[in-house]
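This is the structure, below, for whatever I ask next.
The complex appears here minus one protein chain, its other protein chains still in place.
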Amino acid sequence: STGAADRTTATTPVTIAGSDYLGGAPVYTAAQDKRWAANGLTSHLQSFATGRDALNAVLGGQAEYGVVGDLPAVSAILGGRDIKVLAALSSFTDWRLLTTTSARITSFADLKGRKVGLPEGTNVQYALTGMLTEAGLKPADVTLVNLAPNQITASLARGDIDAGLTFPSFYDATGTTLGTKYRELRYAGYPFRTLLIAGPGANTSTSTAVLRTLTAATAAAAKDPSAARKAVITQAAGAVQPAFVNRHFASYDYDVTLDRPLLDLLLDEGTWAKSTQKLPGTPDRATFLNHIDRAPLTAAAATAVTLPAK
Amino acid sequence: MIRLEGVEVRYGDALAVAATDLEFAQGSFTSLLGPTGCGKSTLLNVVAGFVPPSGGRALMDGAPVTGPGSDRGMVFQHYALLPWFTARGNVEFALKRFGLPRAERRAHALRALDDVGLADAAEKYPAQLSGGMRQRVALARALAAEPRVLLMDEPFGALDAITRRRMQQLLAELWRRTGTTVVLVTHDVDEALVLSQRIVVMAAGPGRVIADHRMDDGTASPEDTRPRIVAQLDTEPR
Amino acid sequence: MIRLEGVEVRYGDALAVAATDLEFAQGSFTSLLGPTGCGKSTLLNVVAGFVPPSGGRALMDGAPVTGPGSDRGMVFQHYALLPWFTARGNVEFALKRFGLPRAERRAHALRALDDVGLADAAEKYPAQLSGGMRQRVALARALAAEPRVLLMDEPFGALDAITRRRMQQLLAELWRRTGTTVVLVTHDVDEALVLSQRIVVMAAGPGRVIADHRMDDGTASPEDTRPRIVAQLDTEPR
Amino acid sequence: MARAAAPSVRRGKTASTGPPLVSAGLLLLLWWAAARAGVLGDGLVPTPWQTLKAAHAMWADGTLAADLRASLARAGQGFAYGATAGVALGFLTGHRPRVAALVSPVMSFLRPIPAIALVPLITAWFGIGEQAKHLVIAYAVFLAVWLYVHDGVARIPADYRRAARTLGVPAWRRLTEVLLPAAAPSVVTALRHGAGLAFLALVAAELGGAQSGIAYRLQVDGQFLRTDHMFVGIIELGLLGLAADALIALTGRRLIHWSTS
Partner (left out) sequence: MARAAAPSVRRGKTASTGPPLVSAGLLLLLWWAAARAGVLGDGLVPTPWQTLKAAHAMWADGTLAADLRASLARAGQGFAYGATAGVALGFLTGHRPRVAALVSPVMSFLRPIPAIALVPLITAWFGIGEQAKHLVIAYAVFLAVWLYVHDGVARIPADYRRAARTLGVPAWRRLTEVLLPAAAPSVVTALRHGAGLAFLALVAAELGGAQSGIAYRLQVDGQFLRTDHMFVGIIELGLLGLAADALIALTGRRLIHWSTS
């Protein structure tokens, strides 16, 4: 039952709850290029402050699809919610530990015994675990300070924390604010994936059309990145800073896939979340595979699915 | 007709009015006299339906009184004017239920205010009136509502002698004309004698009726009654 | 000594009291008589310092009155008791400034309440008192404060004849004993004649003084004065 | 109601623009000095001048006007719903102690529950349309308005109601001509507080599904720590609240022209 969109002249409405204009860029470039209509779809793009809010919209049936970060999806899957991962849209590895010169932290190993501020329960905490592991440290070796993403800069400036982790949108402003005191440590060990998920209301033929659209949009963006950047800026209508898009667009690796590393990431993140937050559910392969729907992407772009079925 | 059957009022443990039987005949004019704090207002409040008796019951035309009603009008000891209405507004407030056209209602209210000598103060708010003026607005309002029973709690207490006499005449005329049942609480023995057919004298500690003078059935004349009442009011302790 | 020099009070455009000159000598006892709404309370309020005159000025011992003060006590027409204090509490409220020990202050307050016949009601709150009882608490409170000038706005209006006479005696004794300057607003000509050395008669429309009877300097005797005052009160329109 | 004689009753109580201007000037001066002195953290607090420039930029590109329009519409609608419900329930419970005993604990229970915590539920049930936003605002306004109206109605002197009933005034007129004016000062205060909350609640209401709005912009700009833009938003909210408050207070003063003593 694929290709319904090709045969009918009437378009199918799809509602997509988004939260990340950069991670989910293909959704927006597709809109800018009128690619949704070309695939027989009328898209309604909702925008939320966080991936968790977007996920809630999907769970509540307000949107059929959601563009969310990996961690909210992992939480929902462990919680036994009725969602399916359809594809990863992008991957981001340009993480930074923010610190000041006066903190004298030049490597992750220097974090031992220091105060690190971050928004607890978000994927930057997962990133920190990776940084520590890389330096041979354990989470217990640092003092975690739970801070809102927008508090990190001020807390660093005051010296209330020695280092901080927050979302990429705050990187530039923190650099500007701290000036010469600013120091950052890069970390590429966490390939953050932005996922397309489907709620219970989605059907395979529509999902296929959605993925076909996104695949085409991704290919077009690869050919002309500057046009894609402009498209994101236009679509965001002020929700993201043009300068930010221009600077960080290249940090994202756009590819609509279902691959082995994705499963590994979900597994690892699930195990981490379960151990730190005592979440319910079992973070094993079967659980995640059960929540990955290969059919639509297979139908839309068979080669993009490299994830083994078992 | 109003009947009090063994009406008793307690505030907490204190007995304000001891078991009292009284009857106010249709169209009668009764004055209630007694020292301050003897329970005159309390008794009026029972008839008006504001205070439920702790014992006994009050009947209006045979039906137990369960709350206030338009059949029993009241001139409050502390006036109870509505501060957001002018003097005229307060009177019109009482007139609205008659469903008169606006202009007529207004004219009626102004006439009622004129009757109590407040034609000039019709557009003033209660806060802009002197004590005696407020009392007269309360009087005009109660009269305008044409209740079948008119309960009046010291309605002339804040008035000078001249105004007071005029208000007494107004009340007497109204009573004669409409046959309203009137129960008047007053501290002025002469006022009671001039206006009423019957004078009930109360005493304090606890509040109770100690005398019931009926001038209407010829058993008592004003001349004999006056000194008797004065004596009765005086014998009380305190 | 209190002097009013051309005192005039306007509320908005309305002239409540037209330019008035009056003097109340130290230790004098003056009654203020007049029809309701003629400005008696307003004049008292000017002396008390509640209402600033729109014209002229009020002087207390030569100094302009700018606000209320403990030298000028007041018995309010509407009592102004504090509902959160008992009768005794209200009196003690006035006594505290004398810095007596607690027990003594308490005894003093109870004595003051006994003087006004309210020994039994000392622990009751204003809401639990009848109108006349409240008025007497207000009286006891004002007297207890021992002001040099005592301004009284119909202080006996809600009292029965017996109680009223007793309160008049109380006031007369106090005045004789302490030499307080008293200004008494009343509607009762006889009360004014019995108590005061001087009677100021006011008229309305606008409020103004129309007569000043001085019984203290022998220029007027109570017998002649009474009919004159009654006539003066009656000649007024309305 | 006639107003002719009113001024004489309440003289000296009319609002003047002088003192508010004084306090505005003082605040500005304080802000400028603090921002200049750098005590506020470098770059974390913009100067009045930087803020003004940001406001100008936001005005020029149209976002300021669009945000204002969107937020005003939302706050207005939400306020209208919440205030209506709060006033209505306040009169009911203030008048009927039995109903109050049922309702009051529910309100006390709901009062400390932040609208923001309910946003996921509201998103799930009511979506992200304007109605869901109105609901969030109405909820916040309702709770605050109810309490004060309830309190005001419960404290109406018994004599007013008694007088009305002995005059044979029917229930409907007792409500409109006795309870309503008697509780009017409390209602005005409740509405003033409610108006402030309506703008405050925009933060929760515009959390999801909005593409414009002051609080939406605050959040978006917050993502990039654009403090100058954020200050524009904060000041916008403050000025809107101030304007709404002044409007309600003024209307209240015109309606409640009598004095009770």
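Just a few scattered comments:
Just so it is clear, A, B, C and D label the chains in written order, and each chain counts residues from 1 on its own.
Everything that follows uses one rule, which is that a contact is a pair of C-beta atoms (placed from the backbone, for glycine too) under 8 Å apart; a residue touches a chain by one contact, two chains touch by 3 or more.
Since the model is a prediction, treat every value here as computed from it, not as a measurement.
Of A:P13, A:G79 or A:G179, it is A:G79 that touches the chain left out of the display.
Considering D:A65, D:A171 or D:L239, the position touching the chain not shown turns out to be D:L239 (whole complex).
Across A:A109, A:L144 or A:L185, the single residue that touches the chain missing here is A:L144. Within the complete assembly, residues 52, 55-56, 59-61, 71-72, 75-76, 78-82, 117, 120-122, 144-148, 150-151, 153-155, 157-158, 160-161, 200, 273, 277-279 of chain A touch the chain that is not shown. Where chain D meets the chain that is not shown, the touching residues are 12-13, 15-16, 18-20, 22-24, 27, 40-41, 44-45, 97-98, 101-106, 108-114, 116-118, 120-121, 124-125, 143-144, 147-148, 151, 155, 157-159, 185-186, 189, 192-193, 195-200, 203, 215, 218, 222, 225, 227, 230, 233-234, 237-242, 245-246, 260-261.
Counting the whole complex, the residues of chain C in touch with the unshown chain are 48, 50, 67-70, 72-74, 76, 78, 80-86, 89, 93-94, 96-97, 123-128, 141-142, 145, 147.
By definition in this document, only the chains that are shown with their structure count from here on.
Inter-chain centre distance (chain C to chain D, centres taken as mean C-alpha positions): 48 Å.
Chain A has no residue in contact with two or more other chains. Shown for chain B are the residues that touch two or more other chains, namely 78, 128.
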